[in-house]
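Only a single protein chain was left out; the remaining protein chains are all shown in position.
After this line comes chain A, so read on.
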Amino acid sequence: MTTDEQVLNYPFPGETALEPPAEWERLREQCPVAHVRLPSGDQATLLTRYDDVKRVLADPRFTRQLTAPDAARLSAEGGGVFSGEMSQIIPDMGEGHLHWRRLVARWFTAKRMIALRPAMTEIADRLVDDMVAAGPPGDLRAALGFPLPVYVICDMLGVPAEDRDRFSHWSDALLNLTRYTKAETEASQVEFFQYMSEHVTAKRAEPGEDLLSELIAVGPPEDGGLSDLQIVVTGMGLLVAGHETTANMIGKMVAMLLGDRSRWERLLADPSLVRTTVEEALRLDANAGFGLPRYLHEEIEVSGTALPRGTTVICSMASANRDEGVFDAADEMDLGRSPNQHLAFGSGIHSCLGQALARTELQVVLEVLLRRLPTLELAVPQEELRRVEGLAVGGLSELPVRW
């Protein structure tokens, strides 16, 4: 393409769990529109610069129709959140998408999240109690990072948090790149779909005060609501999106802050930095996962390179977030950085619906840990932290800590 005809295997392996792969900087400088080979073996075009990623994510001509016959497949094992049949049930563009988004967005307003704060804090305090009772050391991922967002999203959807191990498994399977076989991912999707269908049927019979009950109460599509199938898929999507990404981010954020303990000390001295610290951790997340794929129905130019119709584009927000042309001292973690216009939640009309929820959960976790465990530290050298492998979302497989 622009300057580099080599086809790189994507995602790039990172040297350590928290540091970015060296390819990002090189590609941003020399080859902002790069050829890559995905885990499926199919080829795609990788964008790594801030301006390109931001523009493409907000441009409706770069569609989310990864089911097109000539679109690159992400995983050889098929399906998944981006290209499975289920991805087509919620309208992904135009008025239909806007209608869906507005019906669901009312549940994720900043005001609602602020109202949820005391309950979230209570859950986080309780989880810290349990971790303290059992340790030190403890695994912060298992003790706090995963359960907190699961409890919160289960409550919003009215599903029992006791089923969280099954949700985790189904969610991993939907986000599969290379961990599971095709048969395993398909079986998980069927089970998950069955579970959520039964749940929606039960809510129809006996409504609660949760998001799914209220979506049902709006009525059928002809009355401005959603079909049962759309409600089921919305529930599945929110359950996956609502816990996996934030759960992983909690672990990565805490690891970044403890990895250089002067950061933790600075927060202890000035807790008013919590809000900007959360944004900076989101920006610097080097282990964010796959990025966002888009599919082109027409030829479009990006950074001087013509992308032909039928191209699958992968937007690396994590690379874009380290673009020196946009962020001063882009590789430095500046806990007070403002404004911090990172792209961790995407950009444009498809930007993350649950971002206010994710931000609030991350802020609450940090506040509670600073208050309860000021002596918190990593229980292993930072280099020994391991990544979650084989999924489209990135995280740490465990986060050993002591206090």
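One rule holds for everything that comes next: a contact is a pair of C-beta atoms (placed from the backbone, for glycine too) under 8 Å apart; a residue touches a chain by one contact, two chains touch by 3 or more; residues count from 1.
Going forward, contacts and distances are computed from a predicted model.
Between the listed names "Spore germination protein KB", "Amidohydrolase family protein", "Multicomponent Na+:H+ antiporter subunit B" or "Ferredoxin", the UniProt record for the complex's undisplayed chain reads "Ferredoxin".
Among the residues A:Arg26, A:Arg106 or A:Arg386, only A:Arg106 touches the chain that is left out of the figure. Here the missing chain is touched by one residue of A:Gly304, A:Pro339 or A:Pro381, and it is A:Pro339.
Residues 58, 101-103, 105-106, 108-111, 113-114, 275, 338-341, 345-353, 355-356, 359-360 of chain A touch the missing chain (whole complex, contact as defined above).
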